[in-house]
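My questions all concern the structure below.
Only one protein chain is missing from this complex, and each of the others stays in its spot.
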Amino acid sequence: MDTGRMEAFSDGVLAIIITIMVLELKVPHGADVGALWPLLPVFLSYILSFIYLGIYWNNHHHMLQVTASVSGAILWANLHLLFWLSLVPFVTGWMGENNFAPAATALYGVILLIASFAYWLLQRTIIVDQGRNSVLAKAVGRDLKGKLSPLLYTIAIPSAFVHQWIAGGLYVLVALLWLIPDRRIERALATRGSSTIKRKGS
Amino acid sequence: MDTGRMEAFSDGVLAIIITIMVLELKVPHGADVGALWPLLPVFLSYILSFIYLGIYWNNHHHMLQVTASVSGAILWANLHLLFWLSLVPFVTGWMGENNFAPAATALYGVILLIASFAYWLLQRTIIVDQGRNSVLAKAVGRDLKGKLSPLLYTIAIPSAFVHQWIAGGLYVLVALLWLIPDRRIERALATRGSSTIKRKGS
Amino acid sequence: MDTGRMEAFSDGVLAIIITIMVLELKVPHGADVGALWPLLPVFLSYILSFIYLGIYWNNHHHMLQVTASVSGAILWANLHLLFWLSLVPFVTGWMGENNFAPAATALYGVILLIASFAYWLLQRTIIVDQGRNSVLAKAVGRDLKGKLSPLLYTIAIPSAFVHQWIAGGLYVLVALLWLIPDRRIERALATRGSSTIKRKGS
Partner (left out) sequence: MDTGRMEAFSDGVLAIIITIMVLELKVPHGADVGALWPLLPVFLSYILSFIYLGIYWNNHHHMLQVTASVSGAILWANLHLLFWLSLVPFVTGWMGENNFAPAATALYGVILLIASFAYWLLQRTIIVDQGRNSVLAKAVGRDLKGKLSPLLYTIAIPSAFVHQWIAGGLYVLVALLWLIPDRRIERALATRGSSTIKRKGS
């Protein structure tokens, strides 16, 4: 089965998740600039979640670029990832509206942790399906970033109860780690030679 | 007429339905973990509906994979299915916010029952259009699961007034039945030989 | 320029319009079946608007099937149509929540009237662009339904102030007129011969 429709559906869900988050930025009642002030934490958490979802979309895009076909297991691993990402607007809103309160900031990390596990599970399912010698298997390699992120989330979650900015700083750090696009897949694709690259969506 | 745009539109509608359901998970006012407690039934009903919509998307995807072209009747049978699925967020919210109250739990089953009928109607419309010897007709075969599900819903609806967990348990059971991906179509495709498989979206 | 992305964008907007309408069906506070009763007019107006948007999507789909390329003017005529259709959820909600009050029922007709004009304008823009001998020009022909609908809306709007069910009945009548899929384009395509049919999205 082709990856086209799974990508289209994932794009749709991710586009909606990334956009409905902005609905948490509720139009304030006052008409002066001061009325915007209480929205600052909501806005900051929106920026952070927008970047995280952008990273997920980016890496998802790269990963499916080197996935030739889709099985039932892959479809469900993908839906499982989308389920946890669909909770990001909720935890973003809770964290933002409570000015980064410890419990909310910790829960934000819990969702990030589970989502990173769900992403790893999808990656694993694809590799099992495509074989150990597939481009993806080689591109992922030792997957340093994929192992470091859950570790940092696991440190961040309890530390939110010590001080929320420790957790917040760690979330920003993980985002920065991933902002650098995943060159591994691009490199693996380049080595394989562009003549055999699977063309998709065209 | 090509199936491409009907799939794209259905993907869009299903992606939105699956995502706006999360808006029922309203950000609580309290900032401690206890504030999340009242959201538990909403969250549980969200998980159930997410899985149901995932199953519908999955089966829809499989079915259209073996549909060569789209007629006016198929377009309307598809919109009819999407209409009933669009009510899932409403019944999910009602059931979740009322802690699985009998009437809400029964109505949830009513919508699932009508949606399963609408899916059957779409399947029938495609088979009539494509002919008795089409891949879909062979893949569907006796359609045991398709006949068992409405039966179980019909038992679940009145039993919600006896005890809501009987109905809830039956909904979970039907979901589990379908979570096993629809191998019939994959098998029918495999028998037909992959060389003649209709390529779509590419 | 290809029609692909304009179709994708229109599908996205129409899918969202058709789905956010269901958000007007607000989850009631009561947990018994009686709590659903006040939602009946909202539900009825939702059904009507769902069918109307389905008709628009269907006809839009048919029309772009015979459109070879897209110019700047066509893009803007399309956005103009989407603008008026984007107001359908608003007028549907107003009409439904006020139990088909005269002003709301009339305004519903006003939006339908303007949308039908916007559709005609898009059709005209495409015909001007593609030429008088294009498949679309022949398929549209005398465009009886396209001329009858605005006439019926124009009768319906003032009659909403006499009795809302006259207007409501006329809206249902127009919907029924269009529910019969637009065979003209299918017929025109068939005459042209399927070998020269423009393949799109594939």
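In order of appearance the chains are A, B and C, and numbering begins at 1 in each one.
The working rule: contacts are C-beta pairs under 8 Å (C-beta built on N, C-alpha and C of every residue); 3 or more make two chains touch, one makes a residue touch a chain.
Small disclaimer: the values here were computed from a predicted structure and weren't measured.
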> Which residue from A:I18, A:L85, A:A103 or A:A118 sits in contact with the chain not drawn here?
Replying inline: A:I18
>> Using the document's definition of touch, tell me which of C:I17, C:V135 or C:V174 contacts the absent chain.
In response: C:I17
> Among C:V27, C:V66 or C:A104, which residue is in touch with the absent chain?
Replying inline: C:A104
> Which of these touches the unseen chain: C:A35, C:L75 or C:L121?
Replying inline: C:L75
> Hey, which chain A residues sit against the chain that's not shown?
Replying inline: 7-8, 11-12, 14-16, 18-20, 22-23, 25, 27-28, 31-33, 36, 47, 50, 54, 57-58, 61, 65, 179, 181-183, 186, 199-202
> What is the set of chain C residues that contact the non-displayed chain in the whole complex?
Replying inline: 1-2, 4-6, 8-9, 12-13, 15-17, 20, 23-24, 72-73, 75-76, 79, 82-83, 86-87, 89-90, 93-94, 97-98, 101, 103-104, 107, 200-202
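Convention: only the chains that are shown with their structure count from here on.
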> In terms of CA centroid distance, which chain is the most far removed from chain C?
Replying inline: A
> Centre of all protein Cα atoms: which chain's centre is nearest to it?
Replying inline: B
>> From the mean C-alpha coordinate of chain A to that of chain B, what's the distance rounded to whole Å?
In response: 26
> Mind pulling the chain A residues that touch 2 or more other chains?
Replying inline: 12
